[in-house]
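A protein chain is absent from this complex, but the other protein chains hold their places.
Chain nomenclature is as follows: A, B and C, assigned in order of appearance, with residue numbering initiated at 1 for each chain independently.
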Amino acid sequence: MEHLLEGKKINKTFVTKGKETTALSDVSFYLDEGEILGIVGESGSGKSTLLNVVSGLIKADSGELFYGEENYIGKGPAHTGKFLRMIFQDAKSSFDPRMTMEKSLLESRRGKQDRGELSELIKAVGLEEKLLSRKVSDMSGGQCQRMSIARALYSEVGILLCDEITSAVDVSSQKQVVELLKKLNESRKLSCIFVSHDIALVSMLCGRIMIMKDGRCVEEGETAAVISDPKNEYTKLLIESAKKQSF
Amino acid sequence: MIRSVLKKLAEIIIILVVLSFFVFVLLYIAPGDPAEKRLTSQGIVVTKQVLDAERERLGLLKPFLVRYGEWLFSVIKGDFGVSFKDDMPVAPKLYKGLVNTCILAFSSLMLSLSLSFTLGVASAVKKDGIFDHIVRIFSFVANSLPNFLISVLLMYFFCIKLDIFPVIAAGDLQGLVMPVLSLAIPMTGRFTRQIRAEILNRMNEDYVTGMKGRGVKNRYIILNVVRNSLGHIFTIVALQIGTLMGGSVVIETIFRWPGIGKLVMDSISARDYPVIMGFVLIMGAIYVVVNSLSDVLDRTLDPRISE
Amino acid sequence: MIVFAAAVIIMTLFAGVFAPNDPYKTSATVIRTAPCADYPFGTDNLGRCVFSRVLYGGRTTIAATFFLVFVSFAIGTVIGMVCGYYGGIADRIFMRIADITLGFPQMVVAIAVAGILGAGMKGAMIALGITMWISFARLARSHTYSIKNEAYVKTVLFTGKSDFYIIMVHIFPNLMGPVLTNALTQIGTTMIGLSGLSFLGLGIIPPTAEWGSMISEARAYIQIAPWSVFYPAAATIITIIIFNYLGDVVMDYREAG
Partner (left out) sequence: MKEKTILNVKDLSAAYEDAEVLSSVNLSLKKGEMLCIVGESGSGKSTLLRTVCGDAQIKVKNGCVIYGDRDITKLKSCERQKVLGTKIGYIQQNPWGAFNPLRPYSIQFRETLKSHKKKYDAEKIAELFSILGLKDPESILKSRPYEMSGGMNQRIAIAASFILGPELLLCDEITSALDVTTASAVTDELLKLKKETEVTIVMVTHNIGIAANIADRIAIMYKGQIVECGERDKIINAPEHEYTKRLLADVPQLEY
């Protein structure tokens, strides 16, 4: 079957201070249309690097990346921006402090602008239209994060890459953002890769899950199956720790 | 560690070679004919023949790179050529001046460093107290005073009005006081401000809260903060070496202190190129070496600083 | 303080209006006159009005300072932004040069330039500018680098906008604040440097009025006519203090957020 997005044997090594750190080794993944894929790992597991490689912000050392049939490895964000958008952890710094929300949103679309659609989208993400005239300093973290989802939607792409997008907001906003993604996934067939360190959160949102550790994918499968019957030792430990935080 | 020192050493050498090349190029493109200048200054009537002979003698007719090479080699051997003014070798003059300048610069550096370190740390620890306010005002004003102004004013009050110190510094201890003060006052102001800011900055680090939470005595906390700041304070000092050099040229000229700065100021009007070149090269070398040293020191004291 | 700064600038800018006498008119009859109604700050060795010369001298110093700071600001910011944005080998070479020249003895450069080209405003400006633009470039570079890594610039990358657009619309306006603050704090330092060089005879050449050179000239007869040293000295110190204070205030304000 043809996947919407697919990565094969991606490798990436960073060199800092003359020391080499392997961030990704032979990582493969796929994303189907209308699916939300969760990637879980702790800091240094390579999950964010993977997302950056997929988005084109970082160039991989080797491997292949497919959007449909097109191999786009080595292409930068100017190219990948035609079919995907990335949403970052720090919602507040995702907006130019000197620009109004409206300008930021309009900037994201390549084609013809449509203000009617814009105000519709703002409502779809659960925000008020008057926020469009605000600057980032007058908005809360949760509002900003929903605004950046609206911005990605306005750019008319079908794939969202979410990098720890709920880590910096409080629990109620976190819940709202997750529910919003679920809703958009159903209503607009939005496909999404959702990276997080919080396996509980991912388990609520994603149909399929990938566990990463030390630059490798250690386990992958249907979320329910992985959580109820983990095969990998590390996955077991992760789930064990997560259970200690639930009630 | 050894690798990084070697790297630094190689870097210093490259910088010095580049610097010497620039100095030589500047000389090459300079207007005026040194041979002619030299002859006139010695009172010889300039004819074509005499001029050519002089040029030949000074080696001005050889190709550029050959001249540069020869000059560089003799400089490495410690020979900076002969003065255009009096045909005496330049190196001993530069050396003698350098020793005097070092006495002056080093004394004022030590004076202002010990003062500003004490003031800076104390006012940072007692932030917003009366003492801190006084130190801040003093250091702000001192930092705003050009040292040529300070020396003129000091000279007027202490040497002319009160007649405590000699107007012309003869190179002895008594003559050293005024020049040292003139150099040290603005520098103390600058250092105090920077050291105070540095310490305050480090006082905000999380571990200070952590130590207080364990009831660690203030004395130990301050020592920890100061210890961590040392590397950066050395860098601050090293970066001011340039200002110190410039300042000593001014001060030496005003107080007629027989240092290298005064020597070079006397040479500028005479277009005595070998002296000027030697001066620029020596000053550049000192600056580069001091800054590389402070860099190495900073990295040793704080290994977190990345390459 | 802004009022004082504005007053200093206006007084010197319109020196022609405020000056009671011609600053260059020598007069053998009024040599070294103590301050009086006609000559508020007295006269110098050639009988020139010190007050008028202080005003005109201020114009020279302040104009040269502003010009120098502005040129350094423009050159430094552009180079800093380009280096910070594109990175790569050119950036690394630039950073090495910047590390070395930061704090490079200006006086040594001035002496080298003056020794070869002869004394003059040009040499003094080159000597000061050679290290000053670096401070702007370093600042602009580090801010460009961090802004470039901010999520909002990364987000714009996906829209396929040109580098020029990103630099002009997103980076430049966001680094103006710190860079302009630096410009303000450089004013005092530049004045100290310029007047110091003139004092040594490496900057402005007499008879053009300039504070440093006025003090240098008058130093010789300070015992007989101390006013001809004190007034330009006071003018220098007060002006520097005003601009340094302004710089401090703006800096503190920015740090407080």
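Keep this in mind: a residue touches a chain if its C-beta (ideal position, glycine included) is under 8 Å from a C-beta of that chain, and two chains touch if they have at least 3 such contacts.
Because the structure is predicted, anything quoted here is derived from the model rather than measured.
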Query - Touch partners, limited to displayed chains, of the chain removed from view - result: A, B
Requested in this report: Over the whole complex, note the residues of subunit B touching the chain we left out.
Outcome: 206-207, 209-218, 220, 224, 227-228, 301-304
**Report entry** Contacts of subunit A with the absent chain, listed as residue ranges
**Finding:** 42-43, 170-172, 174-175, 178, 197-201, 203-204, 223-224, 227-228, 237-247
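As a convention for this text, only the chains that are shown with their structure count from here on.
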Query - Chain closest to the middle [Cα centroid of all protein chains] - result: C
Query raised in the report: With chain centres defined as C-alpha means, what is the inter-centre distance between subunit A and subunit C in Å?
Result: 50
Report task. Report the inter-chain centroid distance for subunit A and subunit B in whole angstrom, where each centroid is the mean of the CA atoms. Result -> 55
**Report entry** Whole-Å gap separating subunit B and subunit C, where each centre is the average of the chain's CA atoms
**Finding:** 21
Report summary line: subunit B contacts subunit C in the complex at 15, 23, 26-27, 29-31, 140-141, 143-149, 152-153, 155-156, 160, 238-243, 245-247, 249-250, 253-254, 264-265, 267-268, 271, 273, 276, 279-280, 283-284, 287-288, 291
Report summary line: The residues of subunit C that touch subunit A in their complex are 150-152, 154-161, 170, 173-174
Report task. Can you check the complex and tell me which residues of subunit A touch subunit C? Result -> 55, 57, 76-82, 84-86, 88-90, 93-98, 104, 107-110, 148, 151, 155
